[in-house]
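What follows is a single structure, written as structure tokens, with notes after it.
Missing here: one protein chain of the complex. Every other protein chain is in place.
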Amino acid sequence: MQLRKNVTSVIEWGTLLLSTSLVCFFLLVILYEICSKGSAVISWEFVSSLPKEGMTRGGILTPIVGTVLLTLLTALFAIPFGVCCAIYLQEYAKSSWLTRLIRASIRNLSGVPSIIYGLFGLALFVQGLQFGTSLLAAGLTLGLLSLPYIITTTEEALLRIPNSMREAALAVGATKFETIKDIVLPSSMSGILTGVVLTLSRAAGETAPILFTGAAFYINQTSLSVNQEFMALPYHLYMLSTQHQSIDEVRPIAYGTALVLIVVVFFLNLTAFIIRYKYRQHDK
Amino acid sequence: MNSKSRRCIDLLFNYIFKVTGLLVLLLLGAILAMLVYNSVAFFLDVRPADFITGLTWNPTGSDPKYGILPLVLSTTLVTLGAMVIAIPLGIGTAAFIAEYAGRRLKNILKPTIEMLAAIPSVVIGFLGIVVVGPGIAHIADLANGLNALNGAMLLAVMALPTIITVAEDAMHAVPKTYKEASYGVGANKWQTLRKITIPAAAPGIIAAVMLGVGRAIGETMTVLMATGNAALLPNSMFASVKTMTATIAIEMGEVPYQTTHYYALYAIATALFIMTLAANMLGEYFINRFRKYHAA
């Protein structure tokens, strides 16, 4: 009786442990596959030289530069916009049908599939505003995609600032805007930054929204111009692994690209993690 | 700065903040308008019934056919497959983290899940091509492994972090007193989990699943890379399928603007929008229900 009880409880516990291990196993497989095969091609030359001979030779400098510029542009657009909107909702808006509607649309926007943002960017920026397929159009599209996340995380950060801080500033004669600028924002900065960095790491890895808004298959020079097409790491990986005419030949470069992409994303996540950790330490 | 200019700046920013709030509303409005406008343009050329019930998607043939059904079925098949894998794994993992794992293990498992969530979808798709595909081809003895099963497995990996995080939050939020009452009448950990924690957290768990479904339906890159993209009515998990998202991604790059085919892709996007919206709203409904129950 006792033995049977023990056996069943081990089995029960084992099932849960097994599912958890499987999930961890997935991550390990992904990391192992990419790291083991990607590290073989990674070298300083790989990340610092231009793609050559139809991408069968050379490095991935162009897509690296493209992704960095794209992410910067996304940040430049989405951070001020998103933070201002969060400030409006958290600091100014009264609870009315309008605010409820705005909040509902933000929740809704965060669930819209990224490919639809791609279509929207194509219709609005590429065709409507005549930016053409360009870094600018793609950056703005990714900015729109990032907006709901930045708003939500900023709102959470603002919410954590107790009202007594706002009252303190008002009581010494600050205007509402001064209260927000001098007291509320500095205190919530780490929370906002964490959210921003996580959102940008997500944007850096997105492919679908840039498919039709400006990502290019192959450019053998780097350009800093915002109204030209660009190469980006995720799009480069997609192209190398599905669209290239000699797929097997470029496979090592694809692994290298995947590794660099993962390193970039993890680096951003780690940054967010450190900011959050420091913030919590500071709180105590 | 004098008092008057301070007041002006205060007022100015008041308006700036408000305008950004309204712009967000405008953004959703503009997306909706784009979808509706282009869909209407499409339905001027093609009867809605032919679109919704048509069994063939072949917009480039001499007699173009715009039946969305094969695409919807592909999306459904891949999503269902993904959920068959992800739901038990996700709930099991969530239960393990919430109920069994000690503090130290939790501190390892949670970042692990976050790392899994952070991996870009294109990398997962790449894995589908280089690892999962050949694996399926080898085991099932097929020419290649780019099919619905491959897509489902990858989508399961992509949906797992969402499901685990939301379900774990729900189980964690079940009041301790419920569990203590259960232990008090002699139930063990497993019985408490099955009879008390999971039922009490059920709305939260359903919400987790719905959000996972929303994520899977809308995912583009992984299915685009791993499912083979044949726009046929799928007949098994080993069939090559072309989901709604993949269709848009592939064909938008090739169609001339302002043609029926171009508008058709927006019509697909509208259907996709409605499907993800439904999944997310259901998810939100259940989350709110859960919050109401356990507000205290």
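By written order: A and B. Residues from 1 in each chain.
The rule is simple: a residue touches a chain if its C-beta (ideal position, glycine included) is under 8 Å from a C-beta of that chain, and two chains touch if they have at least 3 such contacts.
By definition in this document, contacts and distances are computed from a predicted model.
The chain absent from the displayed complex carries the UniProt protein name "Phosphate import ATP-binding protein PstB 2", chosen from "Bifunctional protein pyrR", "Chemotaxis protein CheA", "Phosphate import ATP-binding protein PstB 2" or "Paraquat-inducible protein A".
Just so you know, the chain we are not showing touches A, B across the whole complex. Of the options A:Cys84, A:Ile115 or A:Ile183, the residue whose C-beta touches the omitted chain is A:Ile183.
Summarising the interface, subunit A meets the missing chain with residues 94-95, 162-175, 178, 182-183, 186-187. Those residues of subunit B that touch the chain absent from the view are 1-3, 6-7.
Rule of thumb we're sticking to: only the chains that are shown with their structure count from here on.
With centres defined as mean CA coordinates, subunit B is found 17 Å away from subunit A.
The residues of subunit B lying in touch with subunit A in their complex are 6-7, 9-10, 13-14, 16-18, 20-25, 27-28, 30-31, 34-35, 38, 88-93, 95-97, 100-101, 109, 111-116, 118-127, 129-131, 157, 160, 164, 188-190, 214, 217-221, 224-225, 245, 248-249, 252-253, 257, 265-266, 269, 272-273, 276-277, 279-280, 284.
Interface residues of subunit A facing subunit B in the complex, by the touch rule stated above, are 8-9, 12-13, 15-20, 22-24, 26-27, 29-30, 33-34, 81, 84-85, 87-89, 91-93, 99, 101-102, 105-109, 111-116, 118-120, 122-124, 127, 144, 147, 151, 175-178, 180, 201-202, 204-208, 211-212, 234-235, 237-238, 241-242, 251, 254, 258, 261-262, 265-266, 269, 273.
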